[in-house]
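Below: one structure, written as structure tokens.
Here the complex is missing one protein chain, while the rest keep their positions.
What follows is chain A.
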Amino acid sequence: MAERVVHIRNLHKSFGDLDVLKGVDLDLFREENVVVLGRSGTGKSVLIKIMVGLLRQDEGIMEVLGKEVSTLTARELNALRLKIGFSFQNSALYDSMTVRENMEFPLVRNIKNLTKKEINYRIEELLDAVGLPQTINQMPSELSGGQKKRIGVARTLILNPEIMLYDEPTAGLDPITCVEINNLINEVRERYKTTSIVITHDLTCAKMTGDRMAVLLDGQFRAMGTFDEVFPRATDQRIKSFYDYNFTET
């Protein structure tokens, strides 16, 4: 059986009076790709932000690579973060830096004694992998939405993460670019042997990239399984409407 890399049990998170996560359970195994689906505001992003320690749960267990995230010291948390790549919804590229500087930033700050040649090699290798070697000296403002997403993925890969978290990777992109990003997620997984969680409400993305689907409704996972297990035969009207909206021809 594959090694378990993420273990979530009875996870709760509230913001003021608003209970967002109300007892979430999930196990993620090495080199598996789990897609977390749900409508906007259901706490999908909150879940992965707790995973990297950007937010802290109110209750429950969040173990990543065998470590409970909420009990880690700042140093331990940083060590864990180096093993997790987080691709943000809006790419979160540093505006004031070129693509090269964006990629260099996490690398030079976390891996000491790298030569200029090694840094350049790593940057160029990853830009090739995402198909954008020509953008190396461009500013983020000069890139399209799809290009930003790709560079954002390349930046997270520069530290060789074991786990990749994609927050709404296809949000705001045209259908062709969406397919390109979905292919990129699969390529990354095959080439770098990463374990991934993809947060999305795009069922095409889910179908293309996910081994397992987990549907978040009312702060809990209401359905879990392969795409065919969860969607076409869904009995829950909310899950069914999700499928119908995305796949039924009108």
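Simple rule for what comes next: contacts are C-beta pairs under 8 Å (C-beta built on N, C-alpha and C of every residue); 3 or more make two chains touch, one makes a residue touch a chain; residues count from 1.
FYI, contacts and distances are computed from a predicted model.
Peer 1: Just by its UniProt name, which of "Membrane bound hydrogenase subunit mbhH", "ABC-type phospholipid uptake system permease component MlaE", "FtsW/RodA/SpoVE family cell cycle protein" or "YciI family protein" is the chain not shown in this complex?
Peer 2: Of the names offered in "Membrane bound hydrogenase subunit mbhH", "ABC-type phospholipid uptake system permease component MlaE", "FtsW/RodA/SpoVE family cell cycle protein" or "YciI family protein", the absent chain's UniProt record gives "ABC-type phospholipid uptake system permease component MlaE".
Peer 1: Among A:V6, A:V52, A:I123 or A:L184, which residue is in contact with the omitted chain in the full complex?
Peer 2: In the full complex, the listed residue that touches the missing chain is A:V52.
Peer 1: Based on the whole complex, identify which of A:I8, A:M62, A:I84 or A:I239 touches the chain you can't see.
Peer 2: A:I84
Peer 1: From the list A:N10, A:S70 or A:N110, pick the residue that touches the absent chain.
Peer 2: Result: among the candidates, A:N110 touches the missing chain.
Peer 1: Considering the complete complex, identify which of A:F15, A:Y94, A:Y121 or A:Y245 is in touch with the unshown chain.
Peer 2: Hidden-chain contact among the options goes to A:Y94.
Peer 1: Residues of chain A in contact with the chain that isn't shown?
Peer 2: 49, 52, 54, 78-79, 81-82, 84, 86, 88-90, 92-96, 105-106, 109-110, 155-156, 159
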